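All protein chains but one are shown at their positions in the complex.
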Amino acid sequence: MHVMANKPENPVNPHLRLDRMPSIWCPGCGIGTSVNCFTRAITQSKIDVQKLSIVSGIGCTGRVSGYLNFDSFHTTHGRPIPFATGLKLANPDLHVVVYSGEGDLIAIGGNHFIHAARRNVDILVVCVNNFVYGMTGGQVSPTSPEPASFTTAPYGQFEEPFNLPYLADSCGAVYVARWTTFHVRQLAKSMREAFGKKGFRFIEIIAPCPTLYQRRNKLGDGLDAMKYYKEKSVIKNDAETKSLTIDFQSEITVGTFVNRERPTFLEAMNTRFQKALGDKYAPYPLGPNHQPKSQPQAQPSA
Amino acid sequence: MIANEAEKKTKKVYGEVYIDRERCKGCSFCVEFCPPRCLELDKAYNAKGYHPPALVRPDDCNGCDLCGLYCPDFSIFAVMIKAKKD
Partner (left out) sequence: MHADPSGVLTGHHYLDGNHAACEGALAAGCRFAAGYPITPSTEIVERVAARFPLIGGTFIQMEDEIAASIAIQGAVWAGKKSMTVTSGPGFSLMMEHIGLAAMTETPCVFFNVQRGGPSTGLPTLPGQADMMQARWGSHGDYEIIALCPQSPQECFDLTVDAFNLAEQWRVPVLMMMDECVGHMTERVIIPRAEAIEVTERRWTKKQPGEYLPFEPGPDLVPEMAKAGDGYRLYVTGLTHDERGYPVMNWKAQEKLVRRLVDKIRLASDKIVRFEQEDTSDAEVVVVAYGITARVARRAAELARRTGIKVGILRLIVAWPFPEKQILELAPKIQSFVVPELNYGQMVLEVERAAHGKTNVVCVPHGGGEVHDPEVVAEAIIRAAKKRS
């Protein structure tokens, strides 16, 4: 007969600011699910959480940093990536994760996104994409599909949406993956994989926004969105990132699309200065946490 | 918290589920995505008016913790327990 001595604690509790629960996220919002996967990935990957910094911007996903019990930085709208760049460059021993929404990272933050990817700044960018600006009441976002309705596109969105994995890939990100909040195991695994790499890593997470996206477009609630993800997602690791556009209620291609190696910003900086300055240059100490935890699998070049 | 108190029969591995009823927002992810469908939304509600899950088929739980992974509000998790050989 099995007897439990003590009621166990939720294993993610140590990673949460429990005094701030419950979260502000709506019932059925996928952000919390993504955070659950994230915290489990952290525990499993055994990274030193004392060195972990979470940087987020403004929006529903931007609130993630406030609920996580690490060094949390809740910055201005669109700017977690340059803040994270400063944090990482000033102390390369930190594990720096940017956790924010697609409006924050790709619209107002778009410029910072492409340059950080180009430079291969050693940060992990987790982008929760719910196709809408939720916090401000349901405006159109750069990934919103036609002909969904939004408060600033009341007759239906007509712009071409961004294909985020394609954008990240073309800017030079060394790790690009997309999962939905239905794919919890794969998502946690992808996050663990990303922790073990260095360079600009990008994980897009398709998540429900029940209150604004789902409800306004008569798509049901968060659970209905999850069922749609389950039904219409197709796992295609190594798919061509060019083909990954998501249309309204269309098939969603998920998987790990890019996994490659190239020197990070700081490594390239050290190499260049050593070449130019020789002995006069003392290499910038990159710290043990700048090294990847595991060897990446060999990937055919894209 | 509702703990699994049912007797375990001849399983090698079984699960115990812990639910924080007051943290739950009744989204139903755990109910939907529990593979053996052990959970259903409780008829009773919590202080905020949400219906948390109840473990209605505790014997079927294998402790996979998918409920825990899916929960957006960190209000449910399962522990996988290997049965001791008698």
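Here the chain labels run A and B in written order, and each chain numbers its own residues starting at 1.
Criterion: a contact is a pair of C-beta atoms (placed from the backbone, for glycine too) under 8 Å apart; a residue touches a chain by one contact, two chains touch by 3 or more.
Computed from a prediction, not measured in an experiment: that's the story for all the values here.
Within the full complex, the chain left out of the display is in contact with A.
The missing chain, though absent from the display, is touched by one residue of A:10, A:85 or A:214; that residue is A:85.
Considering the whole complex, the residue from A:51, A:185 or A:216 that touches the absent chain is A:51.
Touching the chain that is not shown, out of A:47, A:94, A:225 or A:254: A:94 (per the contact rule at the top). Of the residues in chain A, those that touch the hidden partner chain are 17, 19-20, 50-51, 53, 55, 65-66, 69-76, 78-79, 81-91, 93-94, 111-112, 115, 265, 269, 273, 277, 280-282, 284.
As a working rule, only the chains that are shown with their structure count from here on.
Centre-to-centre separation between chain A and chain B, using Cα means, comes to 28 Å. The part of chain A that touches chain B in the complex is made up of residues 1-2, 4, 7-8, 10-13, 16, 21-23, 25-33, 35-37, 40, 181-182, 184-185, 188, 221-223, 226-227. By the touch criterion given at the top, residues 1, 3, 7-8, 16, 18, 20, 23, 25-29, 32-33, 50, 66, 68-75, 77, 79, 81, 83-84 of chain B touch chain A in their complex.
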